[in-house]
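Shown below is the structure under consideration.
Omission of a single protein chain aside, the complex is shown with its protein chains in their original locations.
For clarity, chains are labelled A, B and C in written order, and residue numbers in each chain start from 1.
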Amino acid sequence: MNVRTRVSIVGATGYSGAELCAILARHPRVELVGVHSSSGGGSSPFASLHPSLAGRSGPAVTPFVLASLLASRPEFVFLATPNEAAAEIAPKLLASGCRVIDLSGAFRLPHAEAYPKWYGFTHPAPELLKEAVYGLSEWADGALAGARLVANPGCYPTSVILPLRPLMPLLAEGHAIVCDSASGVSGAGKKSDLAFSFGELSGNFKAYGVGSHRHEPEMRNALGLNERAPFVFVAHLLPVVRGILSTIHVTFDRPVSAEELTRTYRRAYDGKPFVRLHPAGTLPDLKDVVGTPFADIGFSLLGEGRQAVVVCCIDNLLKGAASQAVQNLNRMIAAGETEGLS
Amino acid sequence: MNVRTRVSIVGATGYSGAELCAILARHPRVELVGVHSSSGGGSSPFASLHPSLAGRSGPAVTPFVLASLLASRPEFVFLATPNEAAAEIAPKLLASGCRVIDLSGAFRLPHAEAYPKWYGFTHPAPELLKEAVYGLSEWADGALAGARLVANPGCYPTSVILPLRPLMPLLAEGHAIVCDSASGVSGAGKKSDLAFSFGELSGNFKAYGVGSHRHEPEMRNALGLNERAPFVFVAHLLPVVRGILSTIHVTFDRPVSAEELTRTYRRAYDGKPFVRLHPAGTLPDLKDVVGTPFADIGFSLLGEGRQAVVVCCIDNLLKGAASQAVQNLNRMIAAGETEGLS
Amino acid sequence: MNVRTRVSIVGATGYSGAELCAILARHPRVELVGVHSSSGGGSSPFASLHPSLAGRSGPAVTPFVLASLLASRPEFVFLATPNEAAAEIAPKLLASGCRVIDLSGAFRLPHAEAYPKWYGFTHPAPELLKEAVYGLSEWADGALAGARLVANPGCYPTSVILPLRPLMPLLAEGHAIVCDSASGVSGAGKKSDLAFSFGELSGNFKAYGVGSHRHEPEMRNALGLNERAPFVFVAHLLPVVRGILSTIHVTFDRPVSAEELTRTYRRAYDGKPFVRLHPAGTLPDLKDVVGTPFADIGFSLLGEGRQAVVVCCIDNLLKGAASQAVQNLNRMIAAGETEGLS
Partner (left out) sequence: MNVRTRVSIVGATGYSGAELCAILARHPRVELVGVHSSSGGGSSPFASLHPSLAGRSGPAVTPFVLASLLASRPEFVFLATPNEAAAEIAPKLLASGCRVIDLSGAFRLPHAEAYPKWYGFTHPAPELLKEAVYGLSEWADGALAGARLVANPGCYPTSVILPLRPLMPLLAEGHAIVCDSASGVSGAGKKSDLAFSFGELSGNFKAYGVGSHRHEPEMRNALGLNERAPFVFVAHLLPVVRGILSTIHVTFDRPVSAEELTRTYRRAYDGKPFVRLHPAGTLPDLKDVVGTPFADIGFSLLGEGRQAVVVCCIDNLLKGAASQAVQNLNRMIAAGETEGLS
């Protein structure tokens, strides 16, 4: 009854991997049997991964070696590695009978042809791209139960798709959907990079990746937009550590009321514990969600109901990575969606 | 020949007023004859207004009293007071023969009817609204020379109108213009307000004022858009002290090339020393302009030239307030545009 | 066996009070029966107090009224109010049979004569000052079990007394003990105060309260130093939200080895779950403890063992306030020291 699922992590020392360890260490249905770094280096104590793990015991963090990982017999493996590493490792884990939840971008796009352009490498396992389930938890429910391979969504896409997807049937064709998203610096991972130094970022703000961000095809795919549809995504770098706030602009094909929009969101997210809808006309702040597994959504109507501004906030390391991965795990092991997350 | 213009300031202790004093104290064509606070209180030394004034002598900062201000016989008076105070004071100064550069919003909108809705007061001098010259320096040149009353633009409007105005003839009708602007906290002035405390703002980011920001009618007016035109402005509060970055989205009525857009901007701003155009496809950062009197503009084309993302950065206290006011003064006294500003 | 203790909070809407609610809401031995603000205002939902309470139910937050508080029959009341309010409320609660844990400074000093000078008010219940137990958990153990009134220590004192107290027998008389402590801004509480605005604090750092900080007599008292002993405490304000780091300098009366110092600290804190000793020669960072109930201590020896630099870090809102209050509660109800805190 209370049997715990055996779980391993590869890529535990990055920001997302460490959050994942912090969650899984407290998960009542999970036994952490292996914790691995993907960057080599020596062994380090489990408790050193995250301040909240102080005093907790767990497997030592060791460099990833396939054979040793398999020796601890995990049923599930989370990959929080760079994209190309995940694309290499996942097929081997699946071949050994593990189920895989991949937090990288290695299996998010459906077509192998897209990988050289957006990710800079030729995909080593194109046959798995069709099988991989895109794990935006609130929309993937059915497919997760039996999935062997889950592609956990990107942080920006989570903050854009959740608020946009319910609105898609209402939008006027030919009018651009505009997404200005701003992320804290942890979204870029742990970086020894002058551009991410305190001296350069403090007091700064900038837009980047216009038309070239690899999260854009992921969003288009999940929203059913082809590459010519007028969809504009601009990433911005905030001088904060955690959190994403996306400001999204849409044009409806007819005037829409606040009540109708509220109903539309309710239909999509009632019963989804990690999506919180603000009252019409009010917008969430970044701070409302930092440190939490929630996506907060609010909207304001303009132009007599022809236009809306929708704001969605998430913690990029949680709902944008680690906690969403655990939501997916919960679905895959038929646990309650909030187990280990509240 | 080298006669200095006699200048006074009311509202010198706020963030913009202090920057203005710092500039004017070094201006080779200006003699500061009066420096006044609008909030009452006692007298304080001139050098206490701004770190860069250390060691400089200048008039003591005294509470504003009309008669004493006039006694020092200024030819020009800068108002950096709250909106309603400026609306009350300006007519009296004009009546006494002073020329006025108002950094508040008191004379920015052309119709008195707009004031109760957007500014919360009934305008006491509606007849002056027509006379006031809207002082977006790069576009107001001709009118400034003889102006008695200049309405210095708002900080957000400066960052939105400068990049948008040259593009207006190219835009597709019926498609929304979208402006997501993010400002540092000094834009709100010196505030004893929990919402602006370090504890609340550090690590936060939020959108505000959707459809209700008083800078929106100012932008529509300067861009020739009526109130039903699809124009969306969303202000955001950044956890930085200074600077505004506006990310602006437009749809053209036909495909446009980078060369054409560059030419369009060149036509508008060649010879304008405080507008800097980035090479096509590159965008400015906030840090490029903080502490400077420049507006930096960059753009990226999308959708095969049907769409553009334009980014404009300014220092909200300088090009968005104090340095633009001095650009305007320079025009009004027939000094070189950059005098006192480089 | 598993009977929960009935607990109320007064002052729940401040930073410390909100942290306290977040902890107590998850405490397995506690039932929160009343949650009150001390500042008046209306009623607000329990979950609005703290991001981590999202989705949790609990008593609505209502303005403090003695009779209503008593009507919910709490056995324990936490006071997280301003000092003078706590001094007024505590006697009434005690008279009604409640036990009180006071997070303010109202009962920290042993002599009523000290209150006008250090706290600015005449103490209304001097007879309780002798009875109050000073709740620095690691040193108060015995006295807590039967205490009716606990004075929870100040944040700076916690960070200074914990590292200093074990060293006191080793110190050279006549040589100054020097404590330079730096605190995040939440230590000052929620402030609508220009001096605590983001614009004023960002990028700043300053020393304050030299010789006049009310935490100094508290430290002297707990360390057994009279007011003429050479003890120097300087508070500094850091541009961070949470955390205190105290850098402490001592002179020994003979050369001391790292081993001896380590042994001294071990004797004091082995078995104390919330004090963590760093290896000799290494010092903790603020980030090691932010968001945790720990006090981290590290030291470096200098001058051939005649001098030491000791650094202690805590989260000012947790070990410096809320989590230490819960440590004390645990002792008072004979629960495990870490219950509700890990």
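Going forward, contacts are C-beta pairs under 8 Å (C-beta built on N, C-alpha and C of every residue); 3 or more make two chains touch, one makes a residue touch a chain.
As the structure is a prediction and not an experimental result, all values here were calculated from the model.
A.B. asks: Among the chains in view, which touch the chain not shown?
C.D. replies: A, B, C
A.B. asks: Among C:Ala71, C:Ala145 or C:Ala176, which one touches the chain that has been omitted from the display?
C.D. replies: Answer from the full complex: C:Ala176 touches the omitted chain.
A.B. asks: Which one, A:Lys191, A:Arg228 or A:Arg263, makes contact with the chain that was left out?
C.D. replies: Result: among the candidates, A:Lys191 touches the missing chain.
A.B. asks: Can you say which of C:Lys117, C:Lys130, C:Lys206 or C:Arg263 touches the chain missing from this structure?
C.D. replies: That would be C:Lys206, which touches the missing chain.
A.B. asks: Even though one chain is hidden, which residues of chain A still touch it in the full complex?
C.D. replies: Per the touch rule, chain A residues meeting the hidden chain are 15, 185-186, 190-194, 196-199, 201-203, 239-241.
A.B. asks: Could you list which residues of chain C touch the chain missing from the display?
C.D. replies: 175-176, 178, 180, 182, 200, 203-208, 210-211, 228, 230, 232, 234, 236, 238-243, 245, 247, 249, 251, 283-287, 290, 300, 302-303, 306-307, 309, 311
A.B. asks: Determine and list the chain B residues touching the chain excluded from the picture.
C.D. replies: 51-52, 54-55, 202-203, 273, 276, 287-292, 294, 342
Basically, only the chains that are shown with their structure count from here on.
A.B. asks: How are the chains arranged in terms of who touches whom: line, ring, star, complete or other?
C.D. replies: complete
A.B. asks: What whole-Å value do you get for the distance between chain A and chain B if each is reduced to the mean of its CA atoms?
C.D. replies: Chain A and chain B have C-alpha centres separated by 40 Å.
A.B. asks: Chain B to chain C: how many Å between their CA centres?
C.D. replies: For chain B versus chain C, the centre distance works out to 47 Å.
A.B. asks: Could you list the positions in chain B whose residues touch two or more of the other chains?
C.D. replies: Residues 203, 239-241.
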